[in-house]
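One protein chain omitted, others in place.
Letters A, B, C, D and E name the chains as they come in the text, with residue numbers starting at 1 for each one.
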Amino acid sequence: MSVHPISSFDVPDFEGLPTDIRERIEAVREKTGFVPNVFLALARRPDEFRAFFAYYDALMAREGELSKAEKEMIVVATSAANQCAYCVVAHGALLRLFSKNPLLGDQVAVNYRKADLTPRQRAMLDAALKLARAPEAFGQEDIEGLLAHGFSREDVWDIGAITALFALSNRVAQMTDMRPNEEFYSLGRMPR
Amino acid sequence: MSVHPISSFDVPDFEGLPTDIRERIEAVREKTGFVPNVFLALARRPDEFRAFFAYYDALMAREGELSKAEKEMIVVATSAANQCAYCVVAHGALLRLFSKNPLLGDQVAVNYRKADLTPRQRAMLDAALKLARAPEAFGQEDIEGLLAHGFSREDVWDIGAITALFALSNRVAQMTDMRPNEEFYSLGRMPR
Amino acid sequence: MSVHPISSFDVPDFEGLPTDIRERIEAVREKTGFVPNVFLALARRPDEFRAFFAYYDALMAREGELSKAEKEMIVVATSAANQCAYCVVAHGALLRLFSKNPLLGDQVAVNYRKADLTPRQRAMLDAALKLARAPEAFGQEDIEGLLAHGFSREDVWDIGAITALFALSNRVAQMTDMRPNEEFYSLGRMPR
Amino acid sequence: MSVHPISSFDVPDFEGLPTDIRERIEAVREKTGFVPNVFLALARRPDEFRAFFAYYDALMAREGELSKAEKEMIVVATSAANQCAYCVVAHGALLRLFSKNPLLGDQVAVNYRKADLTPRQRAMLDAALKLARAPEAFGQEDIEGLLAHGFSREDVWDIGAITALFALSNRVAQMTDMRPNEEFYSLGRMPR
Amino acid sequence: MSVHPISSFDVPDFEGLPTDIRERIEAVREKTGFVPNVFLALARRPDEFRAFFAYYDALMAREGELSKAEKEMIVVATSAANQCAYCVVAHGALLRLFSKNPLLGDQVAVNYRKADLTPRQRAMLDAALKLARAPEAFGQEDIEGLLAHGFSREDVWDIGAITALFALSNRVAQMTDMRPNEEFYSLGRMPR
Partner (left out) sequence: MSVHPISSFDVPDFEGLPTDIRERIEAVREKTGFVPNVFLALARRPDEFRAFFAYYDALMAREGELSKAEKEMIVVATSAANQCAYCVVAHGALLRLFSKNPLLGDQVAVNYRKADLTPRQRAMLDAALKLARAPEAFGQEDIEGLLAHGFSREDVWDIGAITALFALSNRVAQMTDMRPNEEFYSLGRMPR
């Protein structure tokens, strides 16, 4: 177990948390085998915790045309531009798992322009990065660029909204110095 | 009434919306006298609508030490840096109303460093702007700067989390070309 | 009347000013109903005052193909990029008045890319913004872009020279912490 | 004589110019031995020509505490940041002449932080560069920094106003592709 | 084996390489168990290959006060800022190996400000990053900052020169689209 705190803000005792939050955390522990630190770091503000994970579920668990791996590409690439340690490490692991490609997490984190992506995925990330880092310049021409690559308008919304949610998430993680669980660093990597 | 669409994405018919969303919209119409376009633009994705306004309420309606006007300063200053038309115009109006200062909305929107603020408010916005525009560089020293100005750790969380929520909101508004209601432009201005 | 000084540099007594400067100030007071602070803030250096307003008149009062509203769009958009409180507030008012559009001042100030402009006006502001913020990169291809939108070479000169004059003006206003008159905030807004 | 045009805009025949402009040009030709291209490039708009040189004289010929060389340092350093070919080459020559230092023009143009300057001159250029390139961030703390280095408030105005005038001048030169006279390249250099 | 080319430039046959280059490559293969792609990608220009590795050895194998892990921190942090896929992946592995810390490679790559480093190492990377990304602003004050953290002048040279060498290396890797060997992704990671 790490001697580093998982957040620079205090983390509440699990036992004192509201029932719904404890249940959510137990569910993720059962599924994943450990509790990702974001659940513990956000639990000190139950209403914000509930809103965050409701937003997360609404976008990341939504059935649409973007694959789970593609959604994680957006998360990893935009979080890398914001240099968000928690999001890059945790979602890099998810990207490896969902893509079944042990290299893709690091590739997208370091420089998505050089990653093993399709031109369509590259266009998706170009738009996401623009919205993430220069939202003032994002415009209808960027949306038309996505449509030209075969994305539907619902896909465009997903791409933009996931980018927006992690613009929020990156800033909360940065504000709290949120620390990724050690498990995430090696999840989904190739056997040595 | 404007001939410009309020969003570049389709806006659902009010009648077809889920009950809870219709009720929320009716409540704001009664209180404000008109329906801010953000409610209509987000309603096409009910789960995201619910999550967004739950997050919004959790932060903006929360009882804490930041005044309502100070919260709006954060929204206006960070949204101005992101050049978000909807958020600057709508929340500029709220800032005028809550501060009872008809000049403050425009002052903070154009250059918060020149606005009629206290040094403590200036420090609050310096930190918010750094988190908004250069999250990668935000660190514990910025939090300590806020504490030195008399903010509590809960205030720091509020400042950071409001900044984070509008990082999300600005990007959704930019993606949808969300148009501010004309009413917002003149709300809370001084009599001529 | 504001308790805030209109400039961080001393402002001379009106009575002690040279006759031509007093006359210019009286003329604007009669026409506008108040004396815009820029006249008082610059009067401490009579030769620079004369040169500034001569330049201003030469460009802003010049008969050409750009409308008065279009000239103000250039001023507001470039001054907003430089976050010049005086110029955005004062010329935002003029833009509302000349365009007879009570929304346009704020729209162009917040994000001209989202304002209710024609494609030709958008192209005009794209070029002006490039010259204002990245003059090193402005080149003949930008001029050709303007010509392709139907601007004449004299229009191009006007666009560039107005941008250049407010590059000067923004910096003088920023250096002096020049404060916009309260009257400007509400001039030309729609009745409530 | 150069085969390159001195401006991308048309340059009027000397004979057709208004008398006062011809006289000004003749005077500079007599004093300098050649006509700097800026006089010819600006003459097509006589009112702007007069205003520009009135402003120039008001600042550059003003008796104050800044030396002529120090004024040219401001021009060269800020014009170099804007990559203005005309202003760097022409005023680099003036800086060599006024400072009697054949190296200083190039030193300040390439990187003023490494030039042979006093700490006071370095502080002057730090402030000028901030106003030139990031006017939105220039504030009273920058003025106080200058006062702490022994500059008077009138000096501060001169530093800021010269920076502002060349913010204008750099943009006009960039817009017109104004070409420096070949004479400027070698003026004031050391004998070989 | 990867189906992706290791460089966008042609890679020479091993057999046709000059003897000294073949020997160098054989030596690294014996030691490491595989041939890092940088050796193959650079071999097409033998003189540049020799110069590059001579520079590399002179700095990275030099006995000094910086530990091997600290040298790799500089490489990983500056290469991450330049988004150099090859250097981040390959030297991230070396950082894990030399530091015996399976997390440090990713931590430094994503955001060195949040990595588990000493204040002295943080200061070292702050200076290296400034030299890497804003060399124009690097000055004696940065060197004095390093000396104040207990670095010797020889350490300062090492920090700066390693930064400089990877400024070169990152650009060659970017130009050639140099692909990291798959082995590097998992080297030195913790057992799962």
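Keep this in mind: contacts are C-beta pairs under 8 Å (C-beta built on N, C-alpha and C of every residue); 3 or more make two chains touch, one makes a residue touch a chain.
Worth saying up front: this structure is predicted, and the values here are computed from it rather than measured.
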| item | value |
| --- | --- |
| Candidate in contact with the missing chain, chosen from D:Val11, D:Ala69 or D:Ala85 | D:Ala85 |
| Touching residue (missing chain; options D:Ala27, D:Leu103, D:Ala134 or D:Leu147) | D:Leu103 |
| Contacting the left-out chain in the complete assembly, out of E:Cys84, E:Leu125 or E:Leu187 | E:Cys84 |
| Hidden partner interface residues of chain C, rising order | 136-137, 139 |
| Absent-chain interface as seen on chain E, which is shown | 8-9, 45, 47-48, 50-52, 54-55, 57-59, 62, 82-84, 131-132, 135-136, 138-140, 143, 153, 156-157, 160-161, 163-165, 167-172, 174-177 |
| Residues of chain D (touch criterion as defined above) contacting the omitted chain | 4, 80, 83-85, 88-89, 92, 102-103, 106-107, 109-111, 113-116, 177, 182, 185-187, 189-190, 192 |
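Keep this in mind: only the chains that are shown with their structure count from here on.
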| item | value |
| --- | --- |
| Rounded Å distance, chain A centre to chain C centre (Cα mean) | 44 |
| Whole-Å gap separating chain B and chain C, where each centre is the average of the chain's CA atoms | 28 |
| Sequence positions of chain D contacting 2 or more other chains | 136, 139 |
